[in-house]
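Handing you this structure, nothing more for now.
One chain of protein is taken out of this complex; the other chains stay put.
Letters A, B, C and D mark the chains in the order given here, with residues in each chain numbered from 1 onward.
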Amino acid sequence: MIGKGLMDGLVVTAKNFVGSYFDGNRKERLFTYQYPEERMPLPENSRTFPFLVYDGTPDQMRCTACKVCETECPPQCICIVMDRDANGKPLRRPTVFDIDTSVCMQCGICVEVCPFNAIKMDCDFERSQYARFDDLITHLPTLLKSNEYYHQIKSAEATRVDATRKPAKKPAAAPTPVKPVPTSTDMRTEDERQAWQRGYQGEVGAGEIVWPPVVLKKQSARTPLEQSVSSAPAANDVPWHDSGIELEKRMEMAKERPLADKLMAAMAQVDCQACGYDCRGYANALASGESKDYSRCAPGEEPTKNMLEKLMKEAGKI
Amino acid sequence: MSVPLGYYLILGGVLFAIGLCGALTRKNAIAVLMSIEIMFNAAILNFVVFWYYLHNGALTGQMFALFAIAVAAAESAVGLALVISVYRHYKSVDVNEMRSLKG
Amino acid sequence: MTIVFLTLSAITVLGALLAVTLRNLVHCLLALVLFFMGIAGHFFLLKADFLGAVQILIYIGAVAVLILFAIMLTRNISGTEGGRGSLGGAWWLGVGIATTLAGAMCVFVRRSDLVSKLPYGATEEGVVKEIGKLLVTDWVVPLEIMAVLLTAALIGAVVIALEEEKKR
Amino acid sequence: MSTIETQMLEVSLGPQHPSTHGVFRMDVVLDGEYVVKLKPVMGYLHRNHEQIGEKMTWLGSMPYTDRLDYFCSMTNNWAYALSVEKMAGIKVPERAEYIRVIMAELTRLLNHACAVGFLLSDCGAWFTPVLYALRERERILDFFETVSGARMMCNYMRFGGVRVDLDEQSLAMARAIVARWPAFLDEFEKLMTENEVLLARTQRVGILPRELAINASVSGPVARASGVAYDIRKVDKYGVYDRFDFRVPVGETGDTFDRFMIRILEMRESVKILHQALRDIPSGPCIAPESKLRGFKVPAGDGYGRIESPKGELGFYLVSEGGAKPYRYHVRPPSFVNLTILEDMCLGHKVADAIIILGSIDIVLGEVDR
Partner (left out) sequence: MDAIYKLIQHYAPKIPDLLALALAVLLPIAIVMGVFLTVFALLTWVERKALGRIQNRRGPNRVGPVGLFQPVADGLKLLTKEDIVPAAADKVVHFLAPVLTVVPAFMVLAVVPVAKGFVPVDLNIGVLFALAVSTGSVLALFMAGWASRNKFSLLGAMRSVAQVVSYEVPMVMAAVVILMAAGTLSSVGIVEAQRGLAGWFVFKPWGLVAFVIFQLCAMAEVARTPFDLPEAESEIVAGYHTEYSGFKFALFQMGEYVAAITMGGITVTMFLGGYLGPGSDLPKIGWLVSAGWFFAKLGIIVVINIWARGTWPRVRVDQLLGFAWKLLLPLALVNIVAMAIWHFASNKLVGWGASAVVLAVAIVALVKINTGQTFEKRSYRFIS
């Protein structure tokens, strides 16, 4: 019968029309939320942008600036600079932790790879800003959220995390007063900032624009060193296993040791597992030939890499 | 209130002349057809005018106009079909280029 | 009434003039439609309402559209006539003939005794009914012939437009 | 057709056009309303996906695969994970396989519902069917968000399993969705499948002959509508698909209507699979214990993993040098391959037909342009 299909369709739409007024369960038909007034209940797993968890005071952040997330982040939107005290001794916490939310694709891989449960995914999606660049970069003060907040948005997950965490070991840096946390913007000059933006907008090859440019500052901040003797008690076996000791000093300590120990001394000594091992394991892997990639020590940066390359070359491993 | 008949006759004459002028001068066959439509309409206007001014209760003028409109419609249909047919042969609707009588 | 007549006449003449002088065929067509509207207005003014409606229905609804399709089928879509002038070589001859004709007609009209004739009190009441009756009584033979003519025109137009396909 | 040689009309449908399903362009040459030439122009959404994949770690590419066919991130994840697992020789735990099947079939449901919805929208049904489809899709997206944390860019699967286990609550949620679906399909079919206007618009329009479908290596519902009985779920029996009782609908004519109907029938079969999977899902770990996130390396060699994504055969060809990154990373996107026969299907039809033929292929530009 011609026309039956047309009429059937009319019946269906009429049902929907009437149903949208009289259906008891509003989710049945009118499935949209009237956004600013009503909000969708966000499930616990929902993720938007990462934030950093601290216990107690913001000073007691869990992040150790191990740079695992910086390395693993697929779109490379994280920039970390480790904090150092006046003597240049690494403090195992970031002084700069920037996340470019215009680049971040909310994949949550930083959360998965973080060995310290320091970085977590937020549920806050209302992040619109007027400016295109700087406002979209979230800095350490904004990123830091308390563990209570974490419990608030994702209670089950946070409880699980708390259970797995070791009972809070007080960081050694406690006596030092909390200094205002600088951001990468603060550390940049206006010229550098503009250069970075130009580079960001696609002027590739327009000069040696280093991303992130803060690296320049950081290295200059590190060079004038009057190395004081480390007061840290040296472990019997591996006395250099202290990230506070300078690279040259560590190499000095391990001068007489076998290759694996020399390699280990070249590492950044934070056991961050960014390379997939702890420092000992990575050194062993390199020494035994299991791995040939000497560029994986993220916290150690260029000096470590160069040193490792030198050592490996000397040993004929590469 | 009403205008005298002469006004309408002059209007009809002028319109017819305009149409004739177009029919004689335009090169495009469709434009020529449009000019002919103008002439037709001038004539039909006159039918109605004469009916309006000179009728004695009879509707002959209107009937003539009605038939003229029908004929004009038929004429334009056939005329335009011819134009299209000609266009297919000559790839042009320029009346000056239609010189050959062969199909 | 004179004002209305003059306005309508101005519109009509303007439409006609534009229709024969404009270069762009589509503009010509639109001017022609203006002309048709003017004529229809005259019909309404002359109390021939039915004819006015028929004029709109057939000329604007059918003939203009027919011409439109012809233009679209034969020209490029913008409707311009191309580089050459839109007028034929002997355009002054045509203009001369037309002017002469118009002048002659004006002269004859002026001489005629009908010039100052005023209308009968024509009414529109019942005209449509009357036309309908006349069409099937006194005018039935012309009507039938007209029907045949229209059919023939229809078939003829189709045949002419399609002849190429048969040849292929 | 008319023999009057009129001026051909060259129209560029897209990249800004309401029904090109993204930034896609069809350079169409029209004779009146008839399509005499059609050139698909793509690349407006090209984002170097494969090159990025070669610069990323193995894991780092996973969130990028979400963005391939952004309707079906779950199946994209699966295809990539499958090929990496093949190369690395990781055994996926049973529960993870079941979860993957559930996710993939739910993805198929939402993709097909939206595909037919948008197809009808292209036919001019003024968004009614597509909004009904979106209404149901919303439930599945809610489920995805509950499980994986994101509605569309799920980034859910990992090498050797899935990232988050399904708890009892989310399983109940999935069961509720599946239980509702047949009712939705009935409503949808009543709304459209017998509609005379739709039949007149789609039947015998855009016929894809069986031989051409095979020669052009078309896959998925488009191929099955043309009578090619080829479904990787049956051919490869990857995952645990050999344990489920389901059938694959195959059409005969290969016209737009068949492609439309095949999708609806496939949804019914998917519902069957989901019922079985949700009933039989075993307990156990959801990720292989030997799988690791950081420093993940794949032994040297190459591998090609393919799955039956909702749009067709989605494959990843990967070459490893044994390092932390793939040496070569290549995607075989079904939309792209299916799009190659667009001109053959559209020639001689009208513009309106070309639009619905494009709609019936069901492309997603993220996948076509990569």
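Just so it is clear, a residue touches a chain if its C-beta (ideal position, glycine included) is under 8 Å from a C-beta of that chain, and two chains touch if they have at least 3 such contacts.
Just so it is clear, the model here is predicted, and its values are computed rather than measured.
Visitor: Since one chain is left out of the picture, which of the remaining chains does it touch in the full complex?
Guide: So, spelled out: the chain left out of view touches A, C, D.
Visitor: Decide which residue listed in D:231, D:308 or D:369 touches the omitted chain of the complex.
Guide: The missing chain is touched by D:231.
Visitor: Taking the full complex into account, what residues of chain D touch the chain not shown?
Guide: So the residues of chain D touching the missing chain come out as 9-11, 17-19, 30, 33, 120-128, 131-132, 135, 191-192, 195-201, 203-204, 229, 231, 234, 245-253, 257-258, 261-262, 265, 350-353, 355.
Visitor: Can you list where chain C touches the absent chain?
Guide: Looking at chain C, the ones touching the missing chain are residues 26-27, 30, 33, 49-50, 53-54, 56-57, 60-62, 64-65, 68-69, 72, 77-79, 124-129.
Visitor: What chain A residues would touch the chain not displayed?
Guide: Those residues of chain A that touch the unshown chain are 2, 6, 9-10, 12-14, 16-17, 20-21, 29-32, 34.
Rule of thumb we're sticking to: only the chains that are shown with their structure count from here on.
Visitor: Could you state the distance in Å from the CA-based centre of chain A to that of chain B?
Guide: So the centroids are 85 Å from each other.
Visitor: What whole-number Å value describes the gap between the mean CA coordinates of chain B and chain D?
Guide: Comparing mean C-alpha positions, chain D is 63 Å from chain B.
Visitor: So, what's the distance in Å between the C-alpha centres of chain C and chain A?
Guide: Roughly 82 Å separates the two chain centres.
Visitor: Which residue numbers or ranges of chain B touch two or more of the other chains?
Guide: 84, 87-88
Visitor: Where in chain A do residues touch two or more other chains at once?
Guide: There are none in chain A.
Visitor: Please give the residue numbers of chain A that touch chain D in the complex, ascending.
Guide: 2-6, 8-9, 11-13, 16, 29, 31, 42-43, 45-47, 68, 72, 74, 105-109, 112-113, 121, 273-277, 293, 296
Visitor: Which part of chain C faces chain B closely enough to touch in the complex?
Guide: 1-2, 5, 9, 12-13, 16-17, 19-21, 25, 28-29, 32, 35-36, 39, 42-43, 46-48, 50-51, 54-55, 58-59, 62-63, 66-67, 69-71, 73-75, 81, 84-91, 93-95, 97-99, 101-102, 105-106, 109-110, 112, 114-120, 122, 127, 130-131, 134-135, 139, 142, 146, 149-150, 152-154, 156-158, 160-161, 163-164
Visitor: Given the complex with chain A, which residues does chain D contribute to the contact?
Guide: Residues of chain D touching chain A: 56-57, 59-64, 66, 128, 132, 134-135, 138, 142, 145-150, 153, 155, 163-164, 187, 190-199, 292-296, 323-324.
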